[in-house]
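Below is one structure, written out as structure tokens; comments come after it.
One chain of protein is taken out of this complex; the other chains stay put.
Up next is chain A:
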Amino acid sequence: MTSVWRRQLRRISPFLFILPGALLFGTVILLACVETVYISFHDWDGMGAMRWIGFGNYAELIADPQFYVSLKNNLIWLALFMLAPPLGLALALLVNQQIAGMRIVKSLFFMPLVLASVTVGLVFGWVYDPNFGLLALIVQAFGGEPPALLSDENTVTYAIVLAGLWPQVAFCMVLFLAGLNNLSSDLIGAGRVDGARGLAMFRHVVLPQLTQVSFIALAVSVIGALRSFDMIAVMTAGGPFGSSTVLAYQMYEQSIFSYRFGYGAAIATVLFVIMAAFITWYLLMMNRMERRG
């Protein structure tokens, strides 16, 4: 009797182990995403009853100029964040030397990565301040008129993205340093014997060995770009006149400040679709790499 019971317990215990984590993640994270799609077909103020309106929110979204501003800004974030991997690689190449003191130097380079995005936002808010900011100081030193980057509709998004790049470049740098440490010294040595130098060495011997790391760095940068929210909230709150919003921020604003949860959910769904397409591609690539070994 006890041995039968014990055998059964043995058989189901892997299932029991995975249950708490899967249940929590499934309900709080995954189910919530599905629910967002469901809510997006409703008119809802977040408290009262939901009213089904079909594609009403999406019809409104297509005609909403603010939606295109957000979409355009998301694209700017995405495009500029593609600079993070090459810049991270450049910094990694710069510091990949075994000299006394380099460890501390590397950790100092990594620092922006562990700062909260609120901190990064505040720090760059000070840098950009037209009255006393670091940037104003530098521009004045050259006799120029200090620009008010964060209150100019044409520059505001670029200024925020630049702040966002700071920790992102550090992240890519960490990844590439790990990649550089895993380079095959045989291949590098063989390349050197064959007389490969400079750019040729980098392109034909080093870069091919960094394919996987580059892929990861690119992926985390895409995700980082689409996640942008904190920095916008802290630095401009979407302003001036909504010119620096992204989909994530517009959704937050519509729901929390305007009590338009259905409309907010529709914006979130658009973001979800973009992200799901990217994640599916990423997982397929990852699976292929894992099979290849």
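Keep this in mind: a residue touches a chain if its C-beta (ideal position, glycine included) is under 8 Å from a C-beta of that chain, and two chains touch if they have at least 3 such contacts; residues count from 1.
By our rule, contacts and distances are computed from a predicted model.
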Identity of the absent chain, which is to be given by its UniProt protein name, from "Transketolase C-terminal domain-containing protein", "Cytochrome c oxidase subunit 3 family protein", "NAD/NADP-dependent betaine aldehyde dehydrogenase" or "sn-glycerol-3-phosphate transport system permease protein UgpE": "sn-glycerol-3-phosphate transport system permease protein UgpE"
Among A:55, A:68 or A:126, the residue in touch with the chain that has been omitted: A:126
Absent chain, residues of chain A that touch it: 6, 9-10, 13-15, 17-18, 20-22, 24-33, 35-36, 39, 46, 91, 93-99, 101, 105, 107-112, 114-119, 122-124, 126-127, 132, 134, 137, 166, 171, 174-175, 177-180, 183, 185, 188, 206, 212-213, 216, 220, 223, 226-227, 229-230, 233-234, 247-248, 251-252, 255-256, 261, 264-265, 268-269, 271-272, 275-276, 279-280, 282-283, 286-287
